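Have a look at the structure below, then the notes.
Other chains dropped; remaining ones untouched in position.
Chains: A, B, C and D, in written order; residue numbering restarts at 1 for each.
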Amino acid sequence: MEKRVVFKEDHCKSCELCISVCPKKIIRLRTELNRLGYHPAYVSDEDQEKCISCALCARMCPDAVIQVWRP
Amino acid sequence: MDHEVIMAGFGGQGIMLIGTLLTYAGKEEGKAVSWLPSYGPEMRGGTANCAVCVSDDSIASPVVVEPTAAVVMNRPSYEKFKNMVQPGGALIVNSSLVPDEEIRGDIEVYRIPANDVARELGSDRVANMVCLGALLGAREIVKVETVISVLRKVISQRHHSLLPLNEEALWRGYRLVKA
Amino acid sequence: MIPVYTRPKSLTDVVTHYCPGCPHGIAHRLVAETIDELGIQERTVGVASVGCSVFSYNYFDVDFQQAAHGRAPAVATGIKRVNPECIVFTYQGDGDLASIGMAEIVHAAVRGENITVIFINNAIYGMTGGQMAPTTLVGQKTTTSPFGRDPSTQGYPVKISELLSTIKGAHYVARFSLHNPANIQRAKQGIKKAFQNQIEGKGFSLVELLSTCSTNWGMTPQNALKWLEENMIPEYPLGEFKTGEGE
Amino acid sequence: MSESLLMKGNEALAEAAIRAGCRFYFGYPITPQNEISEYMARRLGEHGGVFVQAESEVSSINMVYGAAGAGGRVLISSSSPGISLMQEAISYIAGAELPCVIVNMSRGGPGLGGIQPSQSDYFQATKGGGHGDYRMIVLAPATIQEGCDLMATAFELADKYRNPVMVLGDGMIGQMMEPVVFPEVLDATELPPKPWATTGAKGRKRNIISSIYLDPEELDAHNWRLEEKYRKIRESEVRYEVLHGDDAEWFFVAYGTVARICTAVIQRLRKEGVKAGLIRPISLWPFPDEAFEKVADRAKGFLTVEMSTGQMVEDVRLAVNGRKPVYFYGRTGGAVPTPRSVERRLRDMMDGKVPSQTDYFDRVGGAK
């Protein structure tokens, strides 16, 4: 599957700012911790379809975790 | 007895708090005490640790290089301190975040799933108390009751509703070792 | 798939030491994007200041100097005068620039030094643990204004953009905010202008970016951005204060 | 006597200053001493005092100049880079003979360095980091309790000699917590009067606070008058502690927190029959030469231990003046000398394995 929105999860700090700006509300935090000790954000495979590639999350993310593509 | 303890973990895990509690409790029991935190921006998002000395007579130096006991609440702390504990010393490992592995045989290692226990009790945030309880189970530095008595002094008034939960967590950790 | 947003190549691939949600990361990204877009990575020299961004040299893949607290504009002057072909920028917090570094920033502007200044105004000292900054709002509680900033003894917030706009040597002075994607986009344009000016030799440019410090404000990152919008923007109006037109 | 409290060193020092009558504090944030400012910001007002966060260390120390000249009991604190920025004004304060107390919770250098404990500002503090011939009294506490006691002493000495006094600590003493017993709050009305202060020339000739003397002869006289004062201080204000001065053969020389590490080592060594002792300068300036005088005959050698590449060791050598070997061991930048390495260094020295201090420049091995 080609993803529209990809998270570099080991850079994520669970600040949730991406979540707050996503118009589709498809970003969630994992229950597992990454090696930094945070619950990284992600978009599930199912929800990738719902992503409209607006890249608001990527523009908001302070840790340049997110890259966005459009089909 | 001279206890020289190191406690370490992520910034947000409440390491400084359990170090402070141990120090206050030691003082409450009439012992000589000192508390020396790591400090500064490395705590920002990184790891934090503190050194606590509790002694029957006096404390020459607050610096702890070869601890008699250590509590490590995350993986980087585990890596950093596992080899520094004195032979015969105790190492309390938060096994919720530190994977199991072969380790030196000359110390006592207690693997406590502190986060899991804490979550069971209702809040991830008391994992530190579980660890402190475990430490006191492994080494009789101070009595758990003394820690509980200083808890209400150290914790700010508006969190006093959480006291029972903290007590519970302490005892759970204690019993996990004692059992 | 067509890329919509990818990681700027002027950013190194390391995790920053910033707190979760700290807009320093956003500002870094915008500067890196600008460097990429203008194609100046190989001639850019950054000057890191003293504050949470002290390690910014770890995050930008360009030459860097780390400057003493408040002195980044002087350090940048030294660099620029030796190598005028380099694109030199400073990255400074409000404690650094508006407090201890006041003389240096004013005089870099006075000299019309051909450099670019990225100024992060988060109304507090971040790295040292939340002391009052010159930019702290009236009534705001910090560790050194524990009862709220009291204007009768601690004065009013310093408005750097307004102050520097009175200086003839300052070519471009503008204030943006980092509290949401639309404003971030605007900030990006301002930053780009500030670098573009330098490339064109127009002189001193400064971009003030309203930011947060959720750690020391004691808020979640989201609430901090909201507080910024509701409290800082009324005190620090956004806009371009000086654009060099008509000089 | 009030009961003992558990307190962070920085906060304890701030409280001690208030109890010693300090009512004016000027500061600028810097790790690892921020708790002093923050405590003052919270508490000085309760005592009718004034806390000002200045725009920089340069400004804060000049506020101290003004406030001290106006007759206030004034405290300022900072850490290494901040103290460097104050050197011009400290020279002014010494030149104009104004009393104030300066706390340096020093950290690793040079440059921005690090924020962990260090003793590498010894030269700056004791020899004068500023320009001109002047001296600052420098007091170095080893425990929080001693820090609090010395804080009161510092204010007294400052007023007595109209001279700046530095309390030189390090990040460790500032950040650690141990029990402390405070004295009663000093009655501020009992502070010595300051008829020279600029309080408005009402009913008296005007007072002038200045350090400029353009005429060389006048400036020369001023300098020798200051030197005469410094001589008095050297005679009267030496402070130190000696452990096992009666029988020790091998002396550690260390100050501040490092002295505590040496004490721990001495305890261990003595159990094994090694006659180890300690000379702990408390006043770094004036340096306690007399402590060495007393033991120089019996001593077999001195091992200076510092968190620096070797600064106080020069004063130790000056005091010993070639009579016995002087050795050095140091760690820097926040790396604290461990009891084990300190002990090993002493044992090596006893075995004649380390070079004597005359060529102590070959001490790069000290790093490991």
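Just so we're on the same page, a residue touches a chain if its C-beta (ideal position, glycine included) is under 8 Å from a C-beta of that chain, and two chains touch if they have at least 3 such contacts.
This is a predicted model, so every value here is computed, not measured.
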Assembly formula (labels as shown, counts from the whole structure file): A x2, B x2, C x2, D x2
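We adopt the following convention: only the chains that are shown with their structure count from here on.
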Field: Contact-richer chain pair (by C-beta pairs counted) among C-D and A-B
entry: C-D
- line: The distance between the C-alpha centres of subunit A and subunit B, rounded to whole Å, is 35
Query: Whole-Å distance, subunit B centre to subunit C centre, using C-alpha means?
result: 40
Message: Suppose each chain is reduced to the average of its Cα coordinates; what separation in Å results between subunit A and subunit D?
response: 53
Query: What residues in subunit B touch two or more of the other chains?
result: 41, 45
Contacts with 2+ other chains: residues of subunit C: 18-20, 127
Query: Which residues of subunit C touch subunit A in the complex?
result: 1-8, 11, 15-16, 18-26, 28-29, 180-181, 184-185, 220-222, 225
Statement: Listed in rising order, the residues of subunit B that touch subunit A in the complex are 10, 12, 45, 74-75, 97
Message: If we count contacts the way the header does, which residues on subunit B are in touch with subunit D in the complex?
response: 20, 23-24, 27, 32-37, 39-41, 59-63, 65-66
